[in-house]
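For this depiction, one protein chain was excluded, whereas all remaining protein chains were kept in their positions.
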Amino acid sequence: MTDWRPPLVLVGAWLGLLALLALTVTLAYVPLGAGNAVVSLAIGTIKAALVAAIFMELRHRGGLTLVFAGAGLFWLGILLWLGSMDFLTRT
Amino acid sequence: MWVFIATEVLLFGGLILAYFVYRHAFPQGFAEGSRHTEIVIGTANTAVLLTSSFLVAWAVEIFSPATTRIVTWLLVGAACLGLVFIALKGIEYSREYDEHLVPGIDFQFAGPLANGVQLFFIFYFIATAIHALHMLIGICLLVTLATICRRAPTTRHHTALHSAALYWHFVDVVWIFLFALIYLPGRSS
Amino acid sequence: MSETNYLTTDYTLRSWFLTTDHKRIAILYFASLIFFFFIGGAAATAMRIELATPQADLVSSDAYNRLFTMHGIIMVWFFLIPSIPNTLGNFIVPLMIGARDLAFPRLNLMSWYIFMLGGSTTLFAIFAGGIDTGWTFYTPFSTLYSNSYVIVAAAGVFIAGFSSILTGLNFIVTIHRLRAPGLTWYRLPLFLWSLYATSVILVLATPVLAITLLLMATERFFGVGIFDPRIGGDPLLFQHLFWFYSHPAVYIMILPGMGVINELVSCFSRKQVFGYKFVAWCSLAIAAVGFLVWGHHMFVSGQSLVASLVFSFMSFIVAVPSAIKVFNWTATLHKGSIHFDAPMLYALAFIGLFTIGGLTGLFLACLAFDVHATDTYFVVAHFHYIMVGGMVTAYFGGLHYWWPKITGRLYSEYWARTAAVLIFFGFNLTFFPQFILGAEGMPRRYHVYPPEFQVWNVLSSGGAAILAVAYLMPLFYLGYSAFFGKRAPANPWDAPGLEWQTSSPPPEFNFTTQPLVTRAPYQYNEAFEAKPQNA
Partner (left out) sequence: MWRQWIPFWQPGLSPHSGDVDLLFAGLLIASALVLALLFFLVALFCARYRAGNPADRSHRVKKSWHWEVSWTSASFVCFLGLFVWGASVYFQIYRTPADEHDIFVVAKQWMWKTQHPGGQSEIDALHIPVGRPVRLVMASQDVIHSFFIPALRLKHDVVPGRYQALEIEVDKPGHYHLFCAEYCGTDHSRMIGEIVAMEPADFSRWLTEQAPSSPLASEGGQLFRELGCSGCHGGRGAIRAPPLDGLYGKPVPLSDGSTVIADDRYIRDSILMPRSQVVASYEPLMPSFEGKVSEEQLLRLVAYIKSLAGHSS
């Protein structure tokens, strides 16, 4: 009866996510100036990538799924980039 | 399903743009606002969601007619964790209400940073409320699937389970970012 | 005509309102859209009558503001956006790819109900007291100063947005999954490419509108200032979010129109579309680049000069694929064998009007001129040339082209041609003077105006009268033909598309045998001669 046990990679991802969570909370209390925001978002991105790749099985998916997942992110990028461009370059 | 998720990404994208714009305009106000959130509950909730996601991924992985019982329990477990999340969220909201931090209903915040803090809390409430709504939908989906799986699992259900799982993970991913944006800024100063 | 088709399988009301047949759902949409079109049109008529004189004589300022808001909201969200995709697209897509139905038939029906729910909510807002914010809902006017049913109207649009998203989703999955054997991507008719591009925009842009309206309604309802300058909010952020949706929405409206024109030009020239692959990829290019240009609505709003520069540049870029399409249609005519049936007249009108609309778009993309022309009648004329001259003309063209397939009847060619010509002249008379008004500086959304603008306004109102009559004509002759017209053969235009391979009207599940595709699209037989049509 081994077929109901979770695959190791899932357990690994789960533990990894919890570890990253602990890490990001700890780092938030370390004064890094502007670095704090960068660190917390970077860790957030890593966590999201882990969830997407392993829990959401994106790593096993074909090109088409990747294109659509990528499209969502790409357009999010456009929205954020062009949207914030105005506010960052106001005089 | 991924197309649908792309839609959802942009739904939250609009909010996140608003967040960045105002954080850029009111860096201190946002840091101050963030310091008034309940990081303990936030962190606990993140852990709860991650675990719940893990259970769902597990259920998807081992889905087969032989494992219906365990799959059902995993889904029920995940849904329960979802409820825990909502409950904790409720406690958090009520505490913020006690502290007069709910814009539009009861917001009192003295001090020079009041504007930034108010904008922060507007963002906080809208984002978390929309997220909680997604959670509720997700919980319903999981419970429905758990009931179906218990009765007669077929391959069609596997697809359905797969889609529901994707949705659940996506809600998790959104939370990961909201957590970083809401609870973490301003902790170090 | 003994075999049953989708119209004759069942006559009960229930069989219509609970149908999952894409063809019947298309008819449901069609009926609702006619309704919305004439409501929006009535508002436009009232406005044009009012504007015939510089003073306020017909309606009060408040009523006028409610009229143009109602015109905008109804026409944009409840006519233009769903027009071609949800009626012609819904009907034709499965036929064109040789499928029994869309990928999610029940979702399709649900979209219609959601759409109607959104529509009724908005209509309620309009008839309960109206909305006076303009269709753009600009803050802080909409959130803090307007005393009208803003939240209800926004809710209606919000709900209709879900319908758009679901329809887009349905089309994307259908085009990916349900193509007939042998129907590769480069064998797809160009209408499908453009609908695919449209669906991508629908899916990716609409959620941003949803969240924007939600933020706006929250601010209005709770009185919290998300965009309120008094607590440091920025009204321009609303504009950014709003136009992130609403500019791509323009391409949602025009891309399907371009798709229809490909079919028409090709069919009535008996020739392949020139540069098929270029045209196909241009649709996707427009969809993609269309997302990068929204800031050109804000050149005078006080956004940063750098942002204006980038958005202006992108706006010129997005004009390139549109220009390519126009050139390709013209080149398709070259050495064709051109038939001037009613759909072709609409297509030619489209090419002319769309080109004028597109060229004046360049005027507005040009930063320095936009400073003068934005928010004047120049803009009004420009987007009506695209939306009405382009999109509505294409819609009428497509409707005439597929009418025999949809109803199984032939319409009166004589009346159809008359209407097409009348629409063309009425349209130009209505909107061309508005370019001049705008260039002279008459601002839009003006209820009363200085007397020196009157001449052009009178011309425009006169044209609108012609246009109104011309738009009513199809209602009669098409309506007549649907019941008393001559029976249409399966393929009245002698066209090679899959939708013409089945009977007119098609049977309930479209094809009796699974079609197999072995050729590129648009392989016309040149020897086609105009069929006798004197119904």
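In this document, chain identifiers A, B and C correspond to the written order of the chains, with residue numbering beginning at 1 in each.
Quick note on the criterion: contacts are C-beta pairs under 8 Å (C-beta built on N, C-alpha and C of every residue); 3 or more make two chains touch, one makes a residue touch a chain.
Owing to the predicted nature of the structure, the values given are computational and were not obtained by experimental measurement.
Visitor: Please provide the labels of all shown chains that the missing chain touches.
Guide: B, C
Visitor: With the missing chain put back, one of C:Ala42, C:Ala180, C:Leu362 or C:Val421 would touch it. Which one?
Guide: C:Leu362
Visitor: Of C:Ala331, C:Val421 or C:Val517, which sits in contact with the chain we cannot see?
Guide: Within the whole complex, the residue contacting the unshown chain is C:Ala331.
Visitor: Which candidate, C:Gly275, C:Gly462, C:Pro489 or C:Pro507, sits in contact with the chain we can't see?
Guide: Of the candidates C:Gly275, C:Gly462, C:Pro489 or C:Pro507, C:Gly275 is in touch with the missing chain.
Visitor: Can you tell me which of C:Pro140, C:Gly161 or C:Pro207 touches the chain that was removed from the display?
Guide: Of the candidates C:Pro140, C:Gly161 or C:Pro207, C:Pro140 is in touch with the missing chain.
Visitor: So one chain is hidden, and I want to know which residue out of C:Ser32, C:Ser246, C:Ser266 or C:Thr376 touches that hidden chain in the complete assembly.
Guide: Selected residue, touching the omitted chain: C:Thr376.
Visitor: Since one chain has been left out of the picture, which residues of subunit B touch it in the full complex?
Guide: These residues of subunit B touch the chain that is not shown: 26, 28, 112-115.
Visitor: What subunit C residues would touch the chain not displayed?
Guide: Within subunit C, the residues that touch the unshown chain are 61-62, 65, 132, 134, 138, 140-141, 144-146, 229-236, 269-271, 274-275, 278, 299-302, 305, 308-309, 312-313, 316-317, 319-320, 323-324, 326-328, 330-331, 333-340, 348, 351-352, 355-356, 359-360, 362-363, 365-372, 374-376, 436, 439-441, 443-450, 452, 455-456, 526, 529-530.
In this section, only the chains that are shown with their structure count from here on.
Visitor: Once you count every C-beta pair in contact for both, which comes out on top, B-C or A-B?
Guide: A-B
Visitor: Counting only Cα atoms for the centres, state how far subunit A is from subunit C in Å.
Guide: Whole-Å distance between the two chain centres: 38.
Visitor: Can you give the whole-Å distance between the Cα centres of subunit A and subunit B?
Guide: Subunit A and subunit B have C-alpha centres separated by 14 Å.
Visitor: Quick check: what residues of subunit C touch more than one other chain, meaning two or more?
Guide: 204, 208, 234, 237, 240-241, 244
Visitor: Going by the contact rule already set, what residues in subunit B reach two or more other chains?
Guide: Within subunit B, residues 3, 6-8, 10, 13-14, 17, 21, 25 contact more than one other chain.
Visitor: Which of the residues in subunit A end up touching subunit C in this complex?
Guide: Contact set of subunit A toward subunit C: 64, 71-72, 75, 78-79, 82-83, 85-91.
Visitor: Show which residues of subunit B lie in contact with subunit C when the two form their complex.
Guide: For this pair, the touching residues of subunit B are 3-4, 6-8, 10-15, 17-18, 21-22, 25-26, 103-105, 107, 114-116, 118-119, 122, 126, 130.
Visitor: Can you check the complex and tell me which residues of subunit A touch subunit B?
Guide: 3-7, 10-11, 13-14, 17-18, 21, 24-25, 28-32, 36-37, 40-41, 43-44, 47-48, 51-52, 54-57, 65, 68-69, 71-73, 75-76, 79-80, 83-84, 87-88
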